[in-house]
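Note that one protein chain of the assembly has been removed; the remaining protein chains are unaltered in position.
First chain written, first letter: the chains are A, B and C, and each begins at residue 1.
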Amino acid sequence: MSEREELGRASFEWAKAHMPVFELAERYLKKRETGRNLFQGIHLAACLHVSKETAVLIDSLHSFGAEVQLVAANPLSSQDDIASFLKSRGVSVFARSGESPEEYTASIEAAAKCSPDLIVDDGGELHVAYSATDSTGCKGGTDETTSGTVRLKALADQGKLRYPVVPVNEAKTKHLFDNKYGSGQSTIDGLLRATGLLLSGKSVVVAGYGWVGRGVALRTRGMGARVIVTEVDGLKALEAHLDGFEVLRMIEAAEQGDIFLTCTGQIDILRAEHFQKMKDGAMLGNVGHFDREIDVPALYRLGRNTEEVRKNITRIELERGKSLYVLCQGRVVNLVAGEGHPPEIMQLSFANQLLSLCYLIDHENELRKEKRKLLQFPEEIDSLVTGFAMEGFHLKIDKLTERQRDYASSYYSP
Amino acid sequence: MSEREELGRASFEWAKAHMPVFELAERYLKKRETGRNLFQGIHLAACLHVSKETAVLIDSLHSFGAEVQLVAANPLSSQDDIASFLKSRGVSVFARSGESPEEYTASIEAAAKCSPDLIVDDGGELHVAYSATDSTGCKGGTDETTSGTVRLKALADQGKLRYPVVPVNEAKTKHLFDNKYGSGQSTIDGLLRATGLLLSGKSVVVAGYGWVGRGVALRTRGMGARVIVTEVDGLKALEAHLDGFEVLRMIEAAEQGDIFLTCTGQIDILRAEHFQKMKDGAMLGNVGHFDREIDVPALYRLGRNTEEVRKNITRIELERGKSLYVLCQGRVVNLVAGEGHPPEIMQLSFANQLLSLCYLIDHENELRKEKRKLLQFPEEIDSLVTGFAMEGFHLKIDKLTERQRDYASSYYSP
Amino acid sequence: MSEREELGRASFEWAKAHMPVFELAERYLKKRETGRNLFQGIHLAACLHVSKETAVLIDSLHSFGAEVQLVAANPLSSQDDIASFLKSRGVSVFARSGESPEEYTASIEAAAKCSPDLIVDDGGELHVAYSATDSTGCKGGTDETTSGTVRLKALADQGKLRYPVVPVNEAKTKHLFDNKYGSGQSTIDGLLRATGLLLSGKSVVVAGYGWVGRGVALRTRGMGARVIVTEVDGLKALEAHLDGFEVLRMIEAAEQGDIFLTCTGQIDILRAEHFQKMKDGAMLGNVGHFDREIDVPALYRLGRNTEEVRKNITRIELERGKSLYVLCQGRVVNLVAGEGHPPEIMQLSFANQLLSLCYLIDHENELRKEKRKLLQFPEEIDSLVTGFAMEGFHLKIDKLTERQRDYASSYYSP
Partner (left out) sequence: MSEREELGRASFEWAKAHMPVFELAERYLKKRETGRNLFQGIHLAACLHVSKETAVLIDSLHSFGAEVQLVAANPLSSQDDIASFLKSRGVSVFARSGESPEEYTASIEAAAKCSPDLIVDDGGELHVAYSATDSTGCKGGTDETTSGTVRLKALADQGKLRYPVVPVNEAKTKHLFDNKYGSGQSTIDGLLRATGLLLSGKSVVVAGYGWVGRGVALRTRGMGARVIVTEVDGLKALEAHLDGFEVLRMIEAAEQGDIFLTCTGQIDILRAEHFQKMKDGAMLGNVGHFDREIDVPALYRLGRNTEEVRKNITRIELERGKSLYVLCQGRVVNLVAGEGHPPEIMQLSFANQLLSLCYLIDHENELRKEKRKLLQFPEEIDSLVTGFAMEGFHLKIDKLTERQRDYASSYYSP
């Protein structure tokens, strides 16, 4: 085994040792009649961040018999040692750290053309690519993110989705944990590694107060920052306000922020009009799936000079002697500069992925007839994962007594 | 005006001055064709906590032409000065502070028998009472709480609900704010007034991590307490765990708590087996709607001696020289010992109430044909209230650009 | 026993039951040779807030043989039931709730003229009054507050202090707890009772980031407020900044605050120039000892109309239709509107008081020769109280091993 493979193996082992919830899901599936042959003969294409936790999912699918082809969900987030390790296990991996946008797109398109039976995606890119092919054999797919769910909905609405997709992000055991606690911590991780700077006392502007944004707001506050939130949704704005955050429009927040973090799933959150208001030295980072939340091209156009001053930090000098810093070229800072979500979080998301793929196989016939292609997330999977989580996290909770169960369905005066 | 009425009027004015969101809802209705005559000729029965904020709602309904009959939602939570003030305005009030359980029940039953056209309830008690009468004229109703929604569902499932009910608690602008931030603060208010004791360093056991429980956990932690959470739902237990709270079964938590706060909507949360494990001097308080969360009768049976040692605190001496303290006889501590939710919160809940009552009038004909009696909460009301809240709280948020709106419904690679 | 005495007795018992640290100090003194006669024949004048916790200290001094004369430390903070109870125990009390400033001053002056042997003060008022008399017999005194310590220092510097004074506020077991956790909680208590309004989302301006200010900033943030700090000391300003608070000059903060809380021990913190910048509806409260932190007279001069709109809240209508609200007439909001510091905190402060008074008796002869009249706080008292606190709070800590003790005094390479 090469040194790189060995490093990858060690990372994989470390992650696996901290993913007991995923292991419980695996064990549950192994007890079925099909056992280890669950995905025998299945060609599975996966577009995911090539991280140590992903390796645990992919290795499991592989060991359940699937023939797996893995491509990167982001050109900058792949870890080469993990890729090497997975290759050594017999997985086809087309991903490398720092690949060009062209390579990245080409790998996804190639995967789409290889007639996969199942598609596992993170962001919807592979589903979109498949929809542009003539292939028809795909039995179903899943997707991991809010961004992907939005795009799949658009795809389905326009009649372009040709197979059933389980939106894993809709699982409560996914978005309540991965999006909030996962993004919260991994954003701190990414920020600390990228910048090495102090967070206490900094004014951090968090764009978006969805699950990701509130995780990021919570943890940056936890590190001592003063947090300002921007929103387009009144309800979330009011929650942010009552959580003690300042709520401003971006055009006002732009003048106050030391660090900006976009968490919206939208585009053009930080754009020319905002760059012009920002303070010298402000840092711009993105936590959303795509590199479109910060309008980096517009920033480059405004700048007179551009320099990589530290790994993952580009300084853009603007007209009046003012510089701004872009982190990770506007790509997801927690995965490019940091290690991504920790294994204890990914075990929940990937247990959902594994069980969702199994669900697609189990219900293949009914689902073929189903007109609604973007499925509701199956409640039974959420229940299963919750149960595994209780065991994996060693949590002990109360059970309803018989009297309490009765009470819950009665209307008599208590 | 008597001194008591005058005190009530001052409280009413103070609340009203801090409820601009409610006022915007009122103004919105006044602009309709019906104007001030919206509830003309309507006999409305309301079962609510008789507080300064409730006075604002009731006075508004009254000024819109309704003939209002108000009874207490809890025998201990009524404020006599508010009752006097409302009577002086022409409202029929049957509620007094410290009324007996018999008086309390009799007032509700009397209200149910007076053939109301609309019923506004808090806990479902009045709806249940109406269902036991032969009356048929009720056009519709609302309810304010989780407890009420559960009971109304049971009532509807058994075919006993004879008119449409809007479950106001289901409004996002209600439960996300009233249940969480309202209960969070008013529980601190109730605890401080009832006990006068230090919260920092105390071990506080919060039973239930729903919206109420998480508000209470957040604020008791914010006051310096160490918080332990108990749950019956795995998902909520995992959230509590990742929010940094200890999660224990009540039988273990019982040994550690200095203060216990039940926030479940269930019964028998604290019962004999728990009392026996508790430390000397532990305090038991309830934040749920009904006084059934702590099994107070069982505690009295275990005790050898009972004494009211301070207003709203009863000491029960148990066998082995150990004493426990029950707050407010097990009735909702934030309303009995404290002032209840602050007006800035109640304005959201009551704007929803007002608009829901208007909705019942507006849709009377369609709703009569509707089989489902417990309605879904109308989204348009939530949107209206959110808009009023932006104005009332002076919050300014961003608007989606055209490009962003397009993006939200497209699937193309960004 | 009258009903009022009975209420006072109950409050006293409740406080006493939650002051085990004070009881341990008492028990420690009782074991001395003098036993219960420690203060036999001593005439002790005390100027303190007449609260349930003070009753515990005063009753103890009385039962140790002292002849006690108690006057109020603030005209608005006295609790009449406590005064009645103490009178029934044989203490001379000259204090009543809502006494006029003249009565208040007269009582202090009268106490100063009664030739006390020992003086217990809170704010230095009684010491200052004594310094203006011809009396000479005073053996020593104590003081409870930062404000008092500052004034005693000035008195001593000008040669007007004629007896040794122990500045109890300097005890670590006093100011680290009473000033921070005590003021933090009791300010929330005072705010909630005075206003009944929501704290979440409010902009709270805390003037001063000393021990009191940081307690207040911590707890208002804990209740969901956005906190802004003002300071005159750079070091404290930097701490506040790194604790994630905004630091502004008052003239800028004035425009942003919904609630202002002065915690400085200084005068004129909020003055005409600030009132003019404030938003309509802003609330002004003081947590400092004297009613000089908010320049209330200046505010009244600016106002065209003044009204008490709720107990402890005065509305002042300013020229341009803008109103401000003053809490408790600018007097200490946590004692006037709230119950003051909880007994678990006061037990530390008053254990220090009790032991300091004993120290003055024990060292009477040496101290007579001592030139420095404002003493250093005796470390041995802090140690004693820390030990009692470990027992009273049931805290178990580690002990240094022999190797660790050696290490602490060695320089060898570890």
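Here, a residue touches a chain if its C-beta (ideal position, glycine included) is under 8 Å from a C-beta of that chain, and two chains touch if they have at least 3 such contacts.
Only a predicted model underlies this, so the values are computations on that prediction, with no experimental measurement involved.
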Candidates C:Phe12, C:Phe290 or C:Tyr359 - the one touching the absent chain: C:Phe290
Chain not shown: contacting residue from C:Ala72, C:Val247, C:Leu367 or C:Ile381: C:Val247
Hidden partner interface residues of chain C, rising order: 105, 124-125, 128, 131, 150-152, 154-155, 157-158, 160, 172-173, 176-177, 181, 230-235, 237-239, 241-242, 247-250, 252, 266-268, 290-292, 382, 386-387, 389-390, 393, 395-401, 403-404, 407-414
Residues of chain A (touch criterion as defined above) contacting the omitted chain: 10-11, 13-15, 17-18, 52, 181, 184-185, 188-189, 192-193, 196-201, 218-219, 221-224, 281, 309-310, 313, 338-339, 342-345, 393
Residues of chain B in contact with the chain not shown: 200-201, 221, 224-226, 241-246
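Convention: only the chains that are shown with their structure count from here on.
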Where chain B and chain C are represented by their mean Cα positions, the distance between them in whole Å: 37
For chain A paired with chain C, centre-to-centre distance based on mean C-alpha positions, whole Å: 53
Per-residue multi-chain contacts in chain B, two or more chains: 181, 393
